[in-house]
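Note that this complex is displayed minus one protein chain, with the remaining chains in position.
Naming follows writing order (A and B), and every chain is counted from residue 1.
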Amino acid sequence: MKTNLEYKAEFLNPDMPEIPYSTLNLGPTHPATHGIFQNVLKMDGERIISGEQTIGYIHRAFEKIAERRPFYQITVLTDRLNYCSAPINNIGWHLTVEKLLKIEIPKRVDYMRVMVMELARIADHLICNSILGVDTGALTGFTYVYQMREKIYEIYEEICGARLTTNMGRVGGFERDFTPKVFDLTRTFLIEFPKVWRQFENLLSRNRIFMDRTIGTGPISVERALNYGFTGPNLRAAGIDYDIRSSDPYCSYEEFKFDIPVGTTGDTYDRFVVRNEEIWQSLSLVEQAMQKIETCENGIFHADEDRYYLPPKQEVYRNMEALIYHFKIIMGEIEAPKGEVYKAVEGANGELGFYLISDGGRTPYRLHFRRPCFVYYQAFPEMVQGQMLSDAIVIMSSMNVIAGELDS
Amino acid sequence: MSITNEEIISYIETNLGSVFEVQQDNYGVLTAEVPVHQLYKLVNFLYKDLTYKFNNLVTLCGVHYPDNKGKEIGAVYHIQSMTHRILIRFKVFAPIEKPELPSLTGIYAAANWMERETYDFYGIQFLGHPNLKRILNMDEMTDFPMRKEFPLEDPYRQDKSDFHFGR
Partner (left out) sequence: MNSQIQMTEAPPGVEGQGFFATRLDSVVGLARKNSIWPLPFATSCCGIEFMATMASHYDLARFGSERMSFTPRQADLLMVMGTIAKKMGPVLRQVYEQMAEPRWVIAVGACASSGGIFDTYSVLQGIDLIIPVDVYVPGCPPRPEQIIDGVMRIQDLIGKESIRRRNSEEYKKLMEEYMIK
């Protein structure tokens, strides 16, 4: 056992070899990583030199399961990809199947879908920004803002019955019409939420401590971001206004009026502010969707396609054709054409894509999820190089990596 | 002004010659099957090209067709031009005894993990990849689970016996 003086003599010895870098395991179970992924960081004191990532700790083999399930049972799996904003995943999947089956969707269903998707986007950005606050030490924002997420949960419950993993909608529309209570709850939400969000913004956006911690941490240049395949708020914070809702509109987004907030340096503060602004845009979209629903004919909540959407029960008991369709849809034996489809929606984290190869059978031949978190998390070692350890936590939190989406 | 698929095909053919075989697609996306040795050249040309600017690798996934003898394992690339809003799809196939494809990490940094995932699921070796090892499954696994012959359920589990589940 060496004594203290011996250690000190060794340290001050000029002939001693170079002190090697230290390794720190930002392990799979860590309070600040939102989900389980591991980063082994090589550090020089407090600065990070490089990082090696291990993911796959929650790999649930969605793509393999999807090869054994008929189309309507895969909605349940898509919920659990980005579980903070489950309706966007569900509706994205339904849009993919509708593209494959070439189903026309009525306008009212489109507006209802827009309303639900924008509420989900608000819910996801809420979590991301408030947890960014928690990671820098501001716990108050989280508790105030989470109450609003409970209000969104109430709206989901009224529409589909579940809070988090919603399994919302069907191929061709929704399973039931929106009750008046949904619109009442949404109107109350649209009145109460802006006040809470304004309070949260006042707490953090011009807060000296928060700005010092987040400005300049984890910047990424536009060329590197594009090369890494960034999409969504992370790319918009770097400077490119690419949004699938405007470049390749689906669900009648071309009729809505919204702006796309864009940052400059791609650092953490830009990502925070871009997400804040997107929440304001989503609020305006929800309002516009509700107004547009009122102009439509009442009562339509699904496409008029008996082959793919369950016929109403009165018809099933009277009509032979309806009975056959009901049977076929439940057993999953719908007539899907052979072909392949790629459809992308603007998820809360970026471009959520579904690549579906169908061979005419009841289950997909191959289903691949293009998950935005998986694609942009690769850039994390590059963003973190040269920063300090506490910055690494803040960068990871601002990128909004969700473990369910990372490992499918 | 929207750019049609025929324009792109003729542009590529005038510059590179006949490098791929266009397939029919009912949904309007230019789909082509590319032989293995032409892939890197084609993607590099499209990346550096300033007319169309295909600068975004959207996704890369594997497929397994056990019935196509000699071309069982393949990879499907979706490449997109953000400025002109075009999506094209390339398919590359290789025999199952020797599934080797060139790696695109030199062109797109996004291809790094996507190729690791495809290797993990299908066993495709990407030549030139800096760090080709398993990413989502356990490192000790020797099989490639997304191939069609691999079963979905774990055969050693005790509580969900096939008899009671009707399998």
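Throughout what follows, contacts are C-beta pairs under 8 Å (C-beta built on N, C-alpha and C of every residue); 3 or more make two chains touch, one makes a residue touch a chain.
Since the model is a prediction, treat every value here as computed from it, not as a measurement.
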{"item": "Selected from A:K99, A:R149, A:R224 or A:K328 as touching the chain missing from the view", "value": "A:R149"}
{"item": "Residue touching the undisplayed chain, where the options are A:R80, A:R245 or A:K343", "value": "A:R80"}
{"item": "Sole contact to the chain not displayed, among A:I36, A:V222 or A:C296", "value": "A:I36"}
{"item": "Subunit B, residues in touch with the chain not shown (by the definition above)", "value": "137-138, 145, 150-154, 157, 159-160"}
{"item": "Touching residues on subunit A - with respect to the absent chain", "value": "27-31, 35-36, 56-61, 64-65, 76-77, 79-80, 83-84, 127, 142-144, 146-147, 149-150, 153, 163-165, 403-404, 407"}
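Basically, only the chains that are shown with their structure count from here on.
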{"item": "Whole-Å gap between the CA centroids of subunit A and subunit B", "value": "24"}
{"item": "Partner subunit A, residues of subunit B touching it in the complex", "value": "25-27, 29, 31, 55-59, 61, 63, 76, 78, 82, 85, 87, 89, 108-110, 112-114, 117, 121, 134-138, 145-146, 152"}
{"item": "Residues on subunit A engaged by subunit B in the complex (per definition of touch)", "value": "55-56, 59, 61, 63-65, 67-68, 99, 224, 226-229, 240, 242, 247-248, 337, 339-342, 344, 351, 353, 355, 357, 366, 368, 370, 374-375, 377-379, 407-408"}
